[in-house]
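All protein chains of the complex are present and in place, except for one that has been dropped.
Per-chain numbering from 1; labels A and B assigned in written order.
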Amino acid sequence: MADEQVLHAEAASAVVPGWEPRIIAFLCYWCSYTGADNAGTARLKYPANVDIIRVMCSGRIDPELIMTAFARGADGVLVCGCHIGDCHYLAGNHKTMARMPLVRSVLADLGIEPERFVHEWVSAAEGEKFAQLVRHTTEQIRQVGPLNWPKRMHDRGVGHGMDLQPWGDGR
Amino acid sequence: MNAQGGTGATNGKLKVAKYWASSCGGCDISLLEVGPHLLELIEAADVVFWPCAADFKYDDVAKYPDGYIDVCLFNGGVRSSEQEEIARLLRKKSKTLVAYGACAIDGGIPALANLTTPAEIYDVVYHQNPSLDNPNGVEPVPVFQTAHGELRLPDLYPQVLRLKDVVEVDYQIPGCPPQAHQVWKVLQAVVAGQVPARNDAVTVGCDDKAVCDECPRERRQVRVGGFRRSHQAIPEPGWCLLEQGFVCMGPATRSGCGALCVKANLGCRGCYTAPDGVEDRGTAMIGAIGSIIDATTEERAHEIVGQIADPIGTFYRFSLASSSLKGRR
Partner (left out) sequence: MAGTGGNGAGRGHSAAPDARIGVFICHCGGNISDVVDVKRVADEIGQLPGVVLTLTHMFVCSDPGQALIEQKIKEMSLNRVVVAACSPTLHQATFRRAVARAGLNPYLFEHVNIREQVSWVIVDKEQATRKAIRLIRAAVERTRHLIPLDKRRIPIYPAALVIGGGVAGLVAARDLATRGMKVTLVEHRPFLGGRMAQLHTVFPTGERARELLATLVHDVVRHPLITVLTNAQVVHSEGVVGDFQVRVRIEPRGADERLKDQGNAIAACPEETLNDFNFGLNRRKAIYMAYPGCYPPIPAIDWHSCTKCGKCVAAVGGKGIKLDEQPREVQLHCGVIVMATGHDPYEPLYGEFGYGIFPRVITLQQLIRLLDPEGPTGGQLLPGGPPPKRVAFIHCVGARQIEGQSNERAKDYCARTCCTAALHAALEIKEHHPETQITNFYQDIRTYGRGHEIYYERAAEQGVLFIRYKPERPPRVVPDPQERWPLVVQADDLLTGGLSLEAPADLVVLATGVGHHDIAELIGIYCCAVGADSFLLEIHPKLRPVEMSTSGVFLAGACQGPMNISEACAMASAAASKAAAHIAAAQIEMDPFIAKVDEAICTGCQTCLTVCPYAAITRDQARKVAQVNEALCTGCGTCAAACPSNAIQQFGFSDAQVLSELEMLLEGAAVV
């Protein structure tokens, strides 16, 4: 679609040169956050692009947080929690698990590439898995390019219209 | 009614306007739905602009002094340059601007067009339609030269916008359309001068909670094992539709309509705007529905939510323009 390509190119060029993917990760405190710590304790290395927001349980991750992250300019979102059966709060991750397919479906309909939204279970001992996840996700999103949602919406008049004059003025 | 505007200002009556932007006409009809009360309304108010029902021109409105219109009811979304210009005009000329109906407040059903582009829309309407007879592939053009001068069409915007995206809105009356009994309550309050303090789009003509509050059905704390569409089964009476597997937007939709659809055995479709404190109704419902399905494995979770037909059209049927992401990239 012509409009798509134009908008995509506009968004990409509008971002500062030397663009780096900005990825927000929501991690649950007991498993995945501790797993991320585990990567640190093992001095594993990974890119700086993933900013971690901790919540107590992945069940706290409201789909609204995921959408808001994209809406505010994230190029990618990562959601991690305890493995099924291991949730510190019994079944919080079951709810996360069930919400994700709906989130994915909506993101797909909104034209957000599936690579931008990653959902993985990471346990407290899986530092290596976390490091790999960060590397892989960052690279994947680097390939897909900037999303720059605020600019797209701004260009389409969200929040300000097309800044026209009231009808009649200047006619 | 005085079609001259301006000079009729001193008769003590309220000056009321109603405009339809990107809308279906249902909101205009809904004003008539108040029925015999209209006669009371006419006692208290003069209509000074209502394209659906009276022959006022844009120029007439442009010539009114600023703030001349006491209350302007604006329905429909904004998706053309004309609609934006008129919205700005009416804001200038109105003391109070009210976003009337789901389209003006949240984009309404037309906002689902935000999942596509003007080019795709043109393609379907003018080229790829089975019932079309357009052998020359004629499309509207924005400017056309005639012997008598230049004709311009308004620009079609790439996105359906809400009224509040374009101008400051004082109040909003939700509904698709707003229900007559609520509209009448609002009009009475307006006439009596008893409206709440103006603020950033204060919601009136509704109640304070979500549809669940008005719903006569009961929840049984049962997890949902599968979803069905309304034509696939007859719901069991008295039991929450959502728990039975019929998608119902009630939990994330503002109350005030009297739970009309639910009482007719249909899951609430979500036309009455969001409850206070909720901006994105779609994610509110996704969060709620994902939390109550009966699955302990990923396969089962996928299977169950996969039965929801058209999630984006269902959860954002009236509110895509109010969602976090607004539309397709």
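To be clear about the criterion, contacts are C-beta pairs under 8 Å (C-beta built on N, C-alpha and C of every residue); 3 or more make two chains touch, one makes a residue touch a chain.
Given the structure is predicted, the values throughout are model-derived calculations rather than measurements.
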Which displayed chains the hidden chain touches across the whole complex: A, B
From B:Lys185, B:Arg228 or B:His302, residue that would touch the chain that is not displayed: B:Lys185
Option from B:Ala17, B:Cys206, B:Val247 or B:Leu325 whose C-beta touches the chain left out: B:Cys206
Identified contact with the non-displayed chain, of B:Val278, B:Ala295 or B:Leu325: B:Val278
Residues from chain B at the interface with the omitted partner, ascending: 171-172, 185-186, 189, 194-196, 199-213, 219, 221-223, 250-252, 255-256, 275-279, 281, 284-285, 287-288, 290-292
Absent chain, residues of chain A that touch it: 14-16, 22, 24, 29-30, 33-34, 36-37, 39-41, 43-48, 51-57, 59-65, 68-69, 72-75, 83-92, 95, 124, 131, 146-151, 154
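To be clear about the criterion, only the chains that are shown with their structure count from here on.
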Chain centre separation (chain A, chain B; CA means) in Å: 30
In the complex, chain B residues that touch chain A: 58-59, 61-62, 78, 81-82, 84-89, 91-92, 115, 117-120, 155, 157-159, 161, 165-167, 279-280, 282-284, 286-287, 289-291, 293, 295-298, 301-302, 304-306, 308, 311-312, 315-316, 323-329
Contact footprint of chain B on chain A as seen in their complex: 1-4, 7-8, 59, 62-64, 66-68, 70-71, 84, 91, 94-103, 105-106, 109-112, 147, 149, 152-153, 156-162, 164-168
